[in-house]
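For this view, one protein chain was removed and the others were kept in their places.
Chains here go by letter, A, B and C, matching the order in which they are written, and residues are numbered from 1 within each.
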Amino acid sequence: MSTDKPALRVGMVGYAFMGAMHSHAWRTAPRFFDLPLHPELAVLAGRDGRAVKAAAGKMGWADTEVDWRALVDRDDVDLIDICTPGDTHAEIAIAALEAGKHVLCEKPLANSVEEAERMAAAAQAAAAKGVFAMCGFSYRRTPALALARRLVGQGRIGTIRHIRAQYLQDWLSDETAPMTWRLDRSRSGSGALGDIGAHSIDAAQYVSGLRVTGVSGLLTTFVNERPLGGTLVGLGGQGASDGGTGTVTVDDAAVFSARFDSGAIGVFEATRFALGRKNSMRLEVNGSLGSLAFDFENMNSLEFYDGTQPAETSGFSTINVTEPVHPYTGNWWPAGHGLGYEHGFTHQVVDLVQAIADGVAPSPSFDEALGVQKVLHAIERSAANDSGWQHV
Amino acid sequence: MSTDKPALRVGMVGYAFMGAMHSHAWRTAPRFFDLPLHPELAVLAGRDGRAVKAAAGKMGWADTEVDWRALVDRDDVDLIDICTPGDTHAEIAIAALEAGKHVLCEKPLANSVEEAERMAAAAQAAAAKGVFAMCGFSYRRTPALALARRLVGQGRIGTIRHIRAQYLQDWLSDETAPMTWRLDRSRSGSGALGDIGAHSIDAAQYVSGLRVTGVSGLLTTFVNERPLGGTLVGLGGQGASDGGTGTVTVDDAAVFSARFDSGAIGVFEATRFALGRKNSMRLEVNGSLGSLAFDFENMNSLEFYDGTQPAETSGFSTINVTEPVHPYTGNWWPAGHGLGYEHGFTHQVVDLVQAIADGVAPSPSFDEALGVQKVLHAIERSAANDSGWQHV
Amino acid sequence: MSTDKPALRVGMVGYAFMGAMHSHAWRTAPRFFDLPLHPELAVLAGRDGRAVKAAAGKMGWADTEVDWRALVDRDDVDLIDICTPGDTHAEIAIAALEAGKHVLCEKPLANSVEEAERMAAAAQAAAAKGVFAMCGFSYRRTPALALARRLVGQGRIGTIRHIRAQYLQDWLSDETAPMTWRLDRSRSGSGALGDIGAHSIDAAQYVSGLRVTGVSGLLTTFVNERPLGGTLVGLGGQGASDGGTGTVTVDDAAVFSARFDSGAIGVFEATRFALGRKNSMRLEVNGSLGSLAFDFENMNSLEFYDGTQPAETSGFSTINVTEPVHPYTGNWWPAGHGLGYEHGFTHQVVDLVQAIADGVAPSPSFDEALGVQKVLHAIERSAANDSGWQHV
Partner (left out) sequence: MSTDKPALRVGMVGYAFMGAMHSHAWRTAPRFFDLPLHPELAVLAGRDGRAVKAAAGKMGWADTEVDWRALVDRDDVDLIDICTPGDTHAEIAIAALEAGKHVLCEKPLANSVEEAERMAAAAQAAAAKGVFAMCGFSYRRTPALALARRLVGQGRIGTIRHIRAQYLQDWLSDETAPMTWRLDRSRSGSGALGDIGAHSIDAAQYVSGLRVTGVSGLLTTFVNERPLGGTLVGLGGQGASDGGTGTVTVDDAAVFSARFDSGAIGVFEATRFALGRKNSMRLEVNGSLGSLAFDFENMNSLEFYDGTQPAETSGFSTINVTEPVHPYTGNWWPAGHGLGYEHGFTHQVVDLVQAIADGVAPSPSFDEALGVQKVLHAIERSAANDSGWQHV
């Protein structure tokens, strides 16, 4: 792409599902948005030299490294994009920030509150030097959820009373689905709770503008042993086992109730056992003036109930969130021509590049992501204590 | 109606919303179903003699009483149908059963576990003499929910992992909606929890065939004072106040998580503050082989996901539950011609009359309703104890 | 029902599906609506004396006749309700009107324009003497469609450009479904066109307030021979054949385009071969200010798009048409507690009784129904002439 804009040279660690997604976002963002800096897909890092080279060719990265430390040390990289499992986030992110690189880190921020706190401290120290960090809660950039937040901000919902959030998947419903790193606590930190429940918590707080102050939680594991050696399909699907089983050490499902700082209450559920629900990330907000409902399986729509309309014609309106007036959508196709899952990641890159160019901290910051981590931790504490209430 | 069938002479106490509904059911059931006994709308009881006479004329009752005790004492009444607020259920039901009358009692069975236990004991004693009691959890007789239970019974859902139930109404969202007996703990026993949450608990147990063994609950009241003197519209709607306010002494909303005897987990929510949701009684069940989803706002449909179908064509099927093969519907209209809210009550009468004629105990029995009452009580205990787990 | 209101003594001819429905309506209307006259289910007429007596007992009629002429001659009958196949409508209705009886006649009004014209003339003559006639296009009294008309009348839709109407059933999809009178042109007049297409035409004109001025039509018959002797289920379903086949002499499906007097255009489809659609009577109206969409399979909902709302929040609103402000619904249950197919018939009786008491002509009049008949006839002419345009 010919351009005279200053470059933002990106180095990325990891190139699985999330790496492919982030690569697409970096490539695509400047084609549809007028960015102040031009992202360059400079270096891709991964431990297997041969595989990382192949991935770089496929995804469009100019160079490769086999050690993320070497990537962090390079002078010709401005930003480190971390797409690895959660147990590596803290070490890479802190090193990158200390090396003066901006950081985009996938969620959940870390596998423990302690790690997240160190990352947030590193981000604050870096911000003082104009180096910024962002956590990849990409659902915020789904146009319908960004519109939801806007409507709350406009006062269209009034005083919020209820938030109900469900993140329903089903890829573990089959008891013969194979073991993956996502089911190993030492790698992933937690199961459905941290992987998808974290999205629900962030989305609930983002859309409502409220903060969770206390929780009561219940975690459960339905299938304790799974076959080893399966080939992953998508998020973990079925595959042939080559013998033996591995022990699932994370939660298969999490439910929790919450109080928010305003007095609103919430009820949350995250599971990989909701047979038939593929990626049903649902959020509903009920206030004194209006209500909102969203389901990612219809990601281009937002349901809005305007309680100030007369009863004769009031009802939930299905807003097709593809109009030029809606968040992000004006840069894409005409109204009614829907977007897909990946667009949230492209929008994330757009906002991050803009923030860096403007010298302002992007959001969600590591502090915000630490806040989510604390909620996750409180849920785990509650679950371990007979669901007793835990302040966050 | 000319008939040579033996009569079942019904006496009813109460003639508000539920009384009008039950009257319709008693009048209509023999027109569409071949009942072994012929229900006669014999006597309507209410404290205001003039009003009860007017109601009897409107609703089709042959005679009236101003004292329910006089009704219970009459020799020409075979069954007492109790449509009064919950604080009167125990006294009337026990007296009626002791007087040898069958009893149909609206839900919730009582305002306390202690009352419910006495009622269940009276029902057991009466059953030994061929006198039967039933509690009016009418949603069980919605064809879609009866079909849901049938599919679970057929093994189509497999091992159940998740139950999520929401009962969402919005008639208290408006802070100026007037005070009613339903918001006075001394009359109603509890708020959203007992009024609508009880339906969700019964429906969850009925459809799944499982029993709740423990809960963690959270109750909240959003609006503590409401204007007095309003004229009720429907369930309590808006009306002009003639001065002063009354204190709301019940929960506006209840959320709770549950474990079932099989290891399944559940998450429940009952509220009158879900703006835009009018009578959204939702139930979703996820199992190892299939899933079910229902929303009373589309009461003629049941969503069914058959996980045994190949992935290429699997999806939630919207079953239009109006075919002759579906529960109850063959006695009504051709397929696709939907039923309404009241049909569940007509079906309830049909099953009750059949059970009495057969000399078998109808369901839900007072024992089953006592079980629901114990769950409600455990939720209240948990809510009063920082959401700590309570065994049922 | 004890009452001091003047009686309206009803005699009904026919007691199949529609007869059961009308009986329910006559019985139920006075229980929920404050009628100026009290309907009495006086006499039921049918050719088979034994069967008509059984039906009368089941449905609540006080007396029976085996000859509709005898019914028409009785002095103790004020209104004749005609629930027979279309080939008998003209003779019965004209005789009844001439005998000074009010008439409620099921749709389609007649099997030919000529019959319909004679009926309309008889109705006009009778009206001059205070005797009234109404045709049973009951869908008009579905609350959601009555609300649709109200919104058009309020100008909420603006200038109407498009009407699209589909009436989709599937009970003939199975080629082995048996022959019925509905497939015999000499009895039914036409097939899908007159049976269900007539409803769509009436609903389109009723909701829009416009009149069809010209049409182009296409009729087709997919299955020409069907087994004889089947037992009908519902509208005609499957049954065991006892040998031989009958020839289908009506259309299985009809499609037609239309122009309305305002310049709006319409596209219609009526079929009994839309596999999976049970009673999907859909109507969509697009205007310059708003749009409406309805599907009888979700009969308690109306979709309304308010084009005057800002683009940011505009979308089709799903109005749950069960509020007290909505047509008819305030007399039934609280908001969100849906109605069923039969309520339209009860509302029809309510409006008819009110009109008779007020001495004003009820709607739809025989003239209006004649208008529908003329549209049906123009479609048949067009279909017989290579779909060439036919003025109505």
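Note that in this section a residue touches a chain if its C-beta (ideal position, glycine included) is under 8 Å from a C-beta of that chain, and two chains touch if they have at least 3 such contacts.
None of these values were measured; they are calculated from a predicted model.
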- Message: Among C:Gln124, C:Ser257 or C:Asn331, exactly one should touch the missing chain; which is it?
- Response: C:Ser257
- Task: Just name the one of C:Pro178, C:Gly290 or C:Pro364 that touches the chain not displayed here.
- Result: C:Gly290
- Message: One chain isn't shown here. Among A:Ser112, A:Thr322 or A:Ser365, which residue touches it?
- Response: A:Thr322
- Item | Options B:Gly100, B:Gly244, B:Gly263 or B:Gly315, residue touching the unrepresented chain | B:Gly315
- Item | Touch list for chain C against the chain that is not drawn | 161-162, 164, 166, 168, 170, 173, 175, 216, 218, 220, 222, 253, 255-257, 259, 263, 265, 267, 269, 271, 273-277, 284, 286-291, 305, 307, 314-316, 382, 386-389
- Message: By the contact criterion defined above, which parts of chain B meet the unshown chain? Give residue numbers in ascending order.
- Response: 147, 151, 156, 301-302, 304, 306, 310-320, 323-326
- Query: Given the full complex, what residues of chain A touch the hidden partner chain?
  - Reply: 1-3, 17, 20-21, 23-24, 27-28, 31-32, 56-60, 169, 171, 233-235, 237, 277-280, 296-300, 320, 322-324, 333-343
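Heads up, the rule we're going with is that only the chains that are shown with their structure count from here on.
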- Counting in whole Å, what is the centre-to-centre distance of chain A and chain B, each centre being its mean C-alpha position? 42
- Calculate how many whole Å lie between the centre of chain A and the centre of chain C, each centre taken as the average of the chain's C-alpha atoms. 54
- Note on the structure: Residues of chain A that touch at least two other chains are 314-316
